[in-house]
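Handing you this structure, nothing more for now.
Complex shown without one protein chain; remaining protein chains in place.
First chain written, first letter: the chains are A and B, and each begins at residue 1.
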């Protein structure tokens, strides 16, 4: 594994899950692996879990982590080839990337889509330019369309919690939100669950909230939320803005908020969310505060996901 | 000691002072104590001394410190139970705290009061919710009503400087300021000096600047500043906004600014201030630049205070 951007960067998902769970039981076993290795954590957008869990993972591996808030401590980057830079962007990625590549052994980056232009966001220009020009392994801390460390964590968590012989039924359900959010988490979760293949996977959302089929292909799409939730073992709750009517909020229907009534239709399902969650908008307090919620476990597992990925990259580049 | 929020978290003040002074003479003696321990430093407000001295203390103890500026690198937290989160707050403390608790061994937090609602500020909702939900030791880097690391430092400094057999006379005097400031430092200093019991403690301030008796009980209150300063060995200068007429500035009387004329009434007193100080508003240049000022010593001692507190918590949780 050289980069970690999408599920296809991972040769064997279950092997990586196993690696993460070994770290969970023995966090410091590879503390020598990262000695004299520097990792850059570049943030173009806010982050709590991703930022902190990745930093903790680097500590566990004995690496030197250097955080840089590009948006606050630096300046605006230019990504367009041939740009005449007489506007607000101060530095071209073609010039910044090789410098970062010279300073670090691994570079992690967090960036959000603007949700103004689908083609632009879905081209993943930023992270692709970074891969092209940095010359070192790149790890996505969430890009315009995907959030691979989150999805990997989600699979670790499902693997850890579900101990039956059969495949679990996993339902991704859309939920309301007050702001237009990226499709990243939903795209990425779909991509990973489909590639993993160890679940019966159903996606439910209002009409006009269909995701890019590139990511969902293989999943069942069901527009009736209650029907979708029937017998679910895991319910992943997440809002996203419309992909077809790009970046727009087309529904604020609070019936889609996951409550105890919804949970009753399931097989006493475990409830998942990537956090931060808008309480009593996306999910009700009663669900989040119940024993069915495993959102804290998910967030805690972010450390082991990051540690397994970084360890894999360090091992391959050593 | 599990948490460090107020003086009552400390079983033996003098023992903790001794521990701090041992670190001052031998900073790296316990560098192995913090190996593989992670400390989160969470800032909801600006900080210079507290931030840097705590980081230096963590280095001395061999811990991995991870700083997170919640207000700039993260988002707004919700603290109210049952809130319908359709407003500006992005994440509930009930969800964020267990995550932070999973990532760190100790969590330090800095937050200021809004000074809009006395009951709200004095309920210390934020830090209490954090203690309730994080499940790990919490260290206050200043909360809505108290600043315990500062006050502990102040007692270390007085102990270090004053070598006579008798109790020193310590005077806390209000000073003017151009902005409404919290009562934290004054509350906390009063609480600690009273609990310590090794000083004759006088508080002087204009009428209507009385502090919460919960903290001041045991001290003499004197409205005549010059009378209060009589024979003082230590003068602690600090502004605070009104507690009774909550958060308001009721006096800008520059006679309360501490000058050489005031110092002349004292027993050649050492002058203390927690910094940052507004020169020639709270204290005159001549006093700050004189040999009587021990404000730099106070600030330097912040490292040893933090180191003693963190060491104590590490020892108790190992």
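Heads up, the rule we're going with is that a contact is a pair of C-beta atoms (placed from the backbone, for glycine too) under 8 Å apart; a residue touches a chain by one contact, two chains touch by 3 or more.
Computed from a prediction, not measured in an experiment: that's the story for all the values here.
In the complete complex, the hidden chain is touched by one of B:4, B:23 or B:43, namely B:43.
Among B:100, B:131, B:277 or B:310, only B:277 touches the chain that is left out of the view. Within the entire complex, the positions of subunit A that touch the omitted partner chain are 36, 38, 40, 64, 66, 68, 70, 72-75, 78, 82-86, 90-92, 94-96, 98-100, 102-104.
By the touch definition given at the top, subunit B reaches the unshown chain through residues 27-28, 31, 43, 46-49, 51-53, 55-56, 59, 69, 72, 178, 275-281, 285, 288-289, 295-296, 299-300, 303.
Keep in mind that, in the parts below, only the chains that are shown with their structure count from here on.
If you average the Cα atoms of subunit A and of subunit B, the two centres end up 39 Å apart.
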